[in-house]
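As you look at this complex, bear in mind that one protein chain is not there, while each of the others sits in place.
Right, chain A next:
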Amino acid sequence: LDYQHVQVPFEITLWIMLASLAKIGFHLYNKLPSVVPESCLLIFVGLIMGGIIYGLNDRSPPVMDSDIFFLYLLPPIVLDAGYFMPSRPFFENIGTILLYAVVGTIWNVFGIGFSLYGICQVKAFRLQDVSLLHNLLFGSLIAAVDPVAVLAVFEEIHVNEKLHILVFGESLLNDAVTVVLYKLFRSFCEMPTIKSVDVFAGVGKFFVVGLGGVVVGLSFGFTAAFTTRFTKDIRVIEPLFVFLYSYLSYLTAEMFHLSGIVAIISCAMGMKRYVEANISLKSHTTVKYFMKMWSSVSDTLIFIFLGVSTIGENHEWNWPYICFTVIFCLIWRALGVLVLTFFVNRFHVNTITSKDQFIIAYGGLRGAICFSLVFLLPDFHRKKLFIAATTVVILFTVFVQGMTIRPLVDLLAVKRKRESAPTVGEQIHIRFLDHLLAGIEDISGHWGQYYWKDKLEYFNSKYLQKILLREYDQPKSSIVLLYEKLERKHAIELAQAGQLGHGPAHPSFLSSDRTVITDQKLEDTPSHDVLDNMQEILARNLYRIRRTGPAYNRHTLPGDSEPTERAKEILLLRHKSL
């Protein structure tokens, strides 16, 4: 037996195998995932595994190494989130998201830190030696909402798009703040005296970290787009570039102590548009599938390790401190959301209702990032207390809040995602409205949201597309893309119904199956059945969907249907060759 030789890869593979088998197991029981979110079940499995290992070896099971988490497990999830982020709602709400992420996190950190310090002053709890600085440090790592946990829970409850993007965007962007505050307080812990200069340096550092992350991400993103311009002859490695450049952006940002999450998100969002235009259909599918697969594996592993690491001797159970931590987390988050929303609603027409506010406050789940950060703390004698408190908070938020959020969403009748198929007409109207508002803004001399958007589009079409796109002579607007997609589906549907011997000769929606089309008359004999079917087919995806709603779901890619898939591929190829 040469176990030593293969030990490390063998164990890693076994863990991943266990995680995937657990996932299969859950989905076998149909009722279970609807009541209990998957993350809870995975933590539970982890707890069992940890218990078994503890029982067998009689020592603490392997704790998730922070390096492994930050370098290997977190990037795929963030990349997946950033790549499939619907950019239109994101940028429409960017002000609100930034406000929640930055100001909200700072509010939470200081609130939790100070109130816990107040608790420590009470003599009865025997916590005198936990200084203010330590409490603030703890506050900085526990206050941040975790994108992994939020994604895991929110994708199963389909709330309306705006709410989803608010919570989700906030959880992604608050990383910059967390990184700065955590590092700041940690360095303060080691310094003998703290001058006000240091505090200002900290504030300045925040801007550097955030903006630096964006800059790094965008530069890698554009380099990736540029590289894919030349990959026409070696299609096979195209997907690789997407992943390599994103990962590099993350690592580079981490190297410079900038925010890696912000970098990888800006990289993904920046390169998405150009890369998708440059790479082939198959590469596109490959990128999508691989991203989903990796993020799925990471996600599962994180939760299992969370469960495993809970068991063991790493904890010091000081119940008053722990309970107060949980309570303060909830209170401060609720207060923060209330106050910030009050400000937001004064400036925005599109108000955030109180139901939405409740969900935002309640959806502030903590997860694995807090856990890893607490393990990275320098070893001081109260570290185990913090570890215990973090564990309890995470378990509480994931189990209690995660499980109850779905019935609460139903109970409060929160506005749900609008389930409707994308139509060309809608796209046209939205585009029309965009131009109209930009025009009105020009006329009234007001530099508003649409003005900047227009300007950006102009810049994009004039400069960026020339450099980054391979076939510059065919930039296609989203209306045209959507229309082509629908028309392809129509052709396929007709072929399946046996009405087409071959694909239509030229991209004309109507001439293939209509005998007459005059200006005023529309004949409808095959087509209203086809229209009904088309609505069905529109739910299935073939190629470049420009969805008006969030498209990510950890378990399935948008649109999977086995039997028609192959037929579609064949027809698509045939159609393309015409």
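Following the convention adopted for this analysis, a contact is a pair of C-beta atoms (placed from the backbone, for glycine too) under 8 Å apart; a residue touches a chain by one contact, two chains touch by 3 or more; residues count from 1.
Here is the rule we use: contacts and distances are computed from a predicted model.
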(request) Among "Calcineurin B homologous protein 3", "4'-phosphopantetheine phosphatase", "Small ribosomal subunit protein uS9m" or "Condensin complex subunit 1 C-terminal domain-containing protein", go ahead and choose the protein name stored in UniProt for the chain not displayed. (result) "Calcineurin B homologous protein 3"
(message) With the missing chain put back, one of A:Ile52, A:Val122, A:Ile440 or A:Leu456 would touch it. Which one?
(response) A:Ile440
(request) Extract the touching residues of chain A with respect to the undisplayed chain. (result) 347, 349-351, 418, 420, 423-426, 428-433, 435-448, 450-451, 454-455, 458, 461, 473-477, 479-480, 483, 486-487, 506-510, 517, 519-525, 527-528, 531
